[in-house]
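Excluded from the complex is one protein chain; the other protein chains are retained at their positions.
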């Protein structure tokens, strides 16, 4: 029996997408008779029927390649709870393409938004398998998503380079790490880069406490301070606002978490403080060795699931094991840093400040 | 109560040793009153009383530094089962130094050999805490040791660079990865580097099967083949020998696994095959972001154990959690790649050969 | 005869400073009897007498270290032409420190500002030797300054990573490279990173021409465009303004060259265009192999000049030779990209646009 497999990548691009695609393809070709259809630019291609029949050779030589050979686009439905006409049309369009292509299953690589849509399609009766990618590591049910470790390498390298300037000039450097809702990337790269202060969305900070760290270090003849701040970090006041209000405020002022922290420290302590926003470089380029392994494992496991006809699931890492969760159990559940996360405790035990009151 | 902590690093050097030392020190200074004694060159320093009182500032700025600021040496006792006079003397000498230094506990960073001695000292009544480092990842009871991920990055980079030459010249390249007993590093970097064949000590290979891969690729117009071979990989014939005999043979012929495989493929298939032995570069240099995180977590957890007066244990990673095992449960137990390891299955499912009969 | 050598590093930090310091020190210790005095934080330390007697061991192990072990600060005199009382006082203070320290010569590592002050001190009778460092490569009389190649490596790596996202999402990405007056870094890293458009201060651009490139690429099914823009790039209108006016405008609007270009392309072509500002990471971290060689050569040549009692000069690279120029000939002369620079011609010949009319 020949199986026809559709593959798409959706959401922001992320290192390891091609490695995962290659894993799905190589293992499928190896284990059973199959044809693979590439769907362009995520769900857009599925809606519009923009696809191509792939050949085996197209999956060769892409292990180390950044980005995605299939193209990507952001999730088509911003709000899953409100079922609109337009929405229904899109779902129908996707089902129609799936049917027209005579697909036996659909493999979707993406983050939280992608998984919501994947679950929706699964509920509509399509055979869907998800693969969790995102540099934010904020997907429920998996220890790590692919892309996260590469982003950690890049963000850590940024902190390393900034360290040099901070120490030579005796400055406060505030480095803004990607992560609007989840602080994982800031937490891990902050620890890896030897940050003195780590500010994440899950733990609202007081700028006075950050200022104290700067002053204490100055008293101990450490003339510089490294602060890793997540894009979505907020102070106590902001944290009290309603989400909509906060987001509206931020949009109106072109808010930057790092610029804000740097400005406040200049005003409050009178130090030279600079913001650095590495931005998109955190999600681009060739995947790290670890992410190539994880992406490959995820991709091959997806092929094993196709072989075994297990659908409506997403692949996951638990401990050292590759496994899978039901889409309906994890779709729409973000994974934030718990306040009692062991990594947070460890960071505090070694004197890293989260900008909380002592 | 002031606690006096001795620290030593033993066995081959490995990325993350200084990051782990820093973790122990920073968290100890932060959490309780303490003094830290650095013991030079592993157990040699403990035997001979070659030590120094450390200052807090000495643990600053070493997070990214390769090697170990304390120096290291190989394990003092090659054979733990044979209790010799000399051996007893050494144990007594170590106990004496511990007593003379008025230590409250001893933190030992090392691999299997180091842990055997740590357990011995623990049984003799010293307060010992182990930290598992080794690029081989062959310590029982922990998902990963620190140093492994950095070595994987380096070995993968080596394979990447060799890939280029292999493809341009249409050659078979045989890359020898560190690992005498355990194939973890070869397995992970082989998958990360896109190797076509992976040969590890745990799975004896048949050169005929490796030759088949080379020939099959040639037929499919892939003019090159990448083979990742562990130092300790052996063919079926060697695997049948007694260990002593095999080792004697290898020593006598300056045996190199990669040179052997390359030579046999030249003879058998008539291809151009080259061996590459990156050697010591796999264990040197600055730790990767992941290894800095893991080393720091291990180090801080050791300090937490000192605070809580839990001794006779070694720190471990299980899933996403940092925890600890009893020294007596893990000392002397190597962790090899199980034949049914999921990673092996995954590699096979995507068509990677381990040189076994189909 | 023992020689007392003062060393200071001034201006923005830059990879290779420590390698150059080590070169001066190692060669001096090797070639003649000497004592070295480290002057803290550039000219500030010389003005205030903030210095330390160095030991030989302090110059060991710093070859690969980013930043400067001596600290740095910005040039003390912003405007060399206006001799103020304050200025005179500072020069007198520096001469006094030089005399008090009984220095035989002063080695100053820095960029254009540093060299102006070095020349001033030389004219006042001090024995001064300059070493040209800056990531901007804008010092007259030398083919390259140290720091430039490392910054090129970093900026190119940034473009590589952004390339991935640009291609996967089909976006215009505008990457802002350091360089307020000189476009060398943008020119070299733009070519190395495969940019489609390069905008530098020396060649005012028309946004219409940039838009044409984006549109032409879209017509040729290249859905993305990479634009490398120097911080100081300006369009034709800005270029006509007086410098003061332009700078005032930019300061008032928190001007960012990349944000401006991205905004205009969004408005004009209707594409998705994003700005990336890697910022300070371009000047931090360990020097590249080339910069270590160049820094070492410069440092050793400075020691050779001290040995030969040649002062009032700055070290330079011409072709493959290390040589030196008179301070008075190069101080205050910036090196900009000539309009007929061969590298510009080469870039144009391969179709890279500088935003000029065809």
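First chain written, first letter: the chains are A, B and C, and each begins at residue 1.
Throughout what follows, a contact is a pair of C-beta atoms (placed from the backbone, for glycine too) under 8 Å apart; a residue touches a chain by one contact, two chains touch by 3 or more.
Quick caveat: nothing in here was measured; it's all calculated off a predicted structure.
Of the chains displayed, those contacted by the omitted chain across the entire assembly are B, C.
Among the residues B:56, B:169, B:216 or B:240, only B:169 touches the chain that is left out of the figure.
Within the full complex, the residue among B:4, B:95 or B:161 touching the omitted chain is B:161. Which of C:120, C:135, C:191 or C:229 touches the hidden chain is settled by the complete complex: it is C:191. Residues of chain C that touch the chain left out of the display are 23, 26-27, 29-31, 63-64, 143, 149, 152-153, 155-157, 160, 188-189, 191-194, 288-290, 292-293, 296-297, 300-301, 303-304, 318-322, 342-343, 346, 349-351.
Panel shows chain B; residues 9, 12-13, 15, 17, 41, 66-68, 71-73, 154, 157-158, 160-165, 167-170, 173, 274, 276-281, 283-285 of it touch the chain omitted from the view.
Going forward, only the chains that are shown with their structure count from here on.
The distance from the centre of chain A to the centre of chain B, each centre being the mean of the chain's C-alpha atoms, comes to 31 Å. Note on chain placement: the centre of chain B and the centre of chain C lie 42 Å apart, centres being C-alpha means. Separating the centre of chain A from that of chain C, both taken as means of CA atoms, is a distance of 35 Å. Residue numbers of chain B whose C-beta contacts span two or more other chains: none are found.
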